[in-house]
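Only a single protein chain was left out; the remaining protein chains are all shown in position.
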Amino acid sequence: MLPLFILVPLFCLILLNVPPKAIVKRPAFWLVAALPLVQVFLTAFHPVAVWDEIRNPFNSYFIFNLSVDALSTVLLLSIGIVVFIAALVGRYTLSGETQRFNFFNLLLVAFLGMNATVMVQDIFALYVFIEVTAVASFILIAMQKDKPALEGAFKYIILSVVATVLMLSSIALIVMAAGDTSFAAVSSAIRAYPASVLVKVAVNLFLCGLFIKAGIVPFHGWLPDAYSAAPSSVSVLLAGIITKVSGVYVLIRMVVTVFGIEQSPQAVLMFVGALSIVAGALAAIGQSDFKRMLAYSSVSQVGYIILGLGCGTPLALAGAVFHLFNHALFKTLLFVNAAAVQEKLGTVDMNKMSGLSVKMPVTGATSVVALLSTAGIPPLSGFWSKLIIAMALWQSGQYAYTIIAVLASVLTLAYFLSMQRRVFFGKLQEGLENLTEARLGLILPAIILAVVTVGVGLAFPIVLDKLILPVQNILK
Amino acid sequence: MSPDLTQVFWPFSAAAILLFVMGTYYVLVTFNLIRALIGVEILIKGATLLIILAGYVTGNTGLTQALVITLIVIEVVIMVVAGGVILCVYRNNKSIDVRELRSLKG
Partner (left out) sequence: MAINFILVVALLLAALWTVMTARLIRSAFGLALTSAVLAILLFRLDSPMAAVFELSVCAGLIPVIFVTTISLTHRLSQDAFQIRQKERWGKYWYLLVIVVLVGVLLSRRALLPDVPLPVVTHPTDVRIVMWNMHHVDLLGQVAVILAGVFGVVILFKEVKK
């Protein structure tokens, strides 16, 4: 059954492009929105074990080597949620039938690529699907062909290819040591020669490539440009899930199951994580562009995930994965809010707006939920994941990093509150008297995400038990 | 590792590293988008050489050739997309000089 997560989107993609465009343009949205919803339903309500039991007729003809564990389940769920939201936002913000149709097609390609990335069991297949996702996102960023978008796309292309080259060189060295590219073979080879320089170089090259992909601080140059210049629906997709899958998920997967925590440079991971947290938060304070500020905040939040990963205890890993999931929720929500503001005002410059809450109550309220969750205010979902990471850090004796993590949380609250005060609270900016709330298509995803964020926070024992704590099992 | 393989190994890996250095230099030095793309291509050439070398040294050429063929397919697609982006940049502001592009702040 697992190959269906790749084959069905591919089939739909072909289905959308074979008949004459006039027939398929309208139903395209429904198809693209339905697929991720089905995926959310499957991952949320059916345990992974059930899927492997179901035999599919393909298995006798094709060798796919896919497998799903607790970590992949969390990611499949987040992919479903964010792609669905992005499809909704795209439908209501992109102008022109053709542009929307192109967006849905590329969304399907990215969807397919991400689904495959979280399921494959082979480093080379991992590389291939990271590239599938990346190519789709290059085109998505450049889609509207305005100057900043093209620049963001080009920067992303160059840095992404550099990251790829680092990963490929690492794969070459790994082939030299292991003779194969499957996770199992690589993992046993790397554990067999812990002192080898070749293996160390390979591990570090791969991690460097992933740092670029994930936009962690020394390598984050492309990220704010790409996020802020892309069309709103694409920024939702990029910030919510694409960089999280092709950078952060792959990083967790490589460090935990392939390289093994002991063989990875834990100290480096924790240091870059902490650096990202602080530098991202400090850079976010100085921004006047709404989307750019969110992008830097994203850098900062990814830092927490890397910090938890670097700590390496089962609890810290669970916290990191939980934060990854939460980040997909609240960052998507914030970018949906940004899309609503951009749709109504035509700008994302925070100096040109104030007091929007009066006229856009839903957008204002949902953004408060998102920012409180990001800053880690109980009982919202972000609080629990940050708490778990901080607890795990404290338990393993990393007191300095714990303090940085907690203090940076205050910093997060500071820049979000200043944003909130400037944009949504206070007196209404002159000339905006006729402003109305964004249309239902943009409010609906915001409400859904806000409800999910609050729900995950309130029902966190269930979520933790069913979804997050099983992640510890992948740490053998 | 036999002496023959040793003699193959070091010139080739050195060549790959030098290709990486040249590619990096070209990407850093230029203000022209097409040149940056060519620099990136040189980087990919280095990676190709390294992969094939790994296959030759371990006698695993079936796997590494499959990798390189896939890599080449992806490389072409990326170059086509990047070429399209450059073309759009040119249509937008009649120049492909990076210095005229720096409207976004780092």
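Read from first to last, the chains carry the letters A and B; within each, the first residue is number 1.
The rule we apply is simple: contacts are C-beta pairs under 8 Å (C-beta built on N, C-alpha and C of every residue); 3 or more make two chains touch, one makes a residue touch a chain.
Given the structure is predicted, the values throughout are model-derived calculations rather than measurements.
Among A:Val32, A:Leu75, A:Val89 or A:Leu112, only A:Leu112 touches the chain left out of the display.
Only one residue in the set A:Pro148, A:Gly179, A:Gly221 or A:Gly441 touches the chain that does not appear here, and it is A:Gly179. On the side of subunit B, the interface with the absent chain consists of residues 1, 4, 6-15, 17-19, 21-26, 28-32, 34-35, 37-39, 41-42, 45, 48-49, 52-53, 55-66, 68-70, 72-77, 79-81, 83-88, 90-91, 95-97, using the contact rule stated above. Subunit A residues in contact with the hidden partner, per the touch definition given at the top, are 6-7, 10, 13, 62-66, 102, 105-106, 109, 112-113, 116, 120, 122, 124-125, 128-129, 131-132, 135-136, 138-139, 142-143, 145, 173, 176-180, 189, 193, 196-199.
Quick note on the criterion: only the chains that are shown with their structure count from here on.
Between subunit A and subunit B the centroid-to-centroid distance comes to 27 Å (mean Cα coordinates, whole Å). The part of subunit B that touches subunit A in the complex is made up of residues 16, 20, 27, 33, 36-37, 40, 43-44, 46-47, 50-51, 53-55, 57-58, 60, 63-64, 67, 70-71, 74, 77-78, 81-82, 84-86, 88-89, 91-93, 101-104, 106.
Subunit A meets subunit B in the complex at residues 124, 128, 131, 135, 138-139, 142, 145-148, 150-154, 157-158, 161-162, 164-165, 168-169, 171-173, 175-176, 179-181, 221, 224-225, 228-229.
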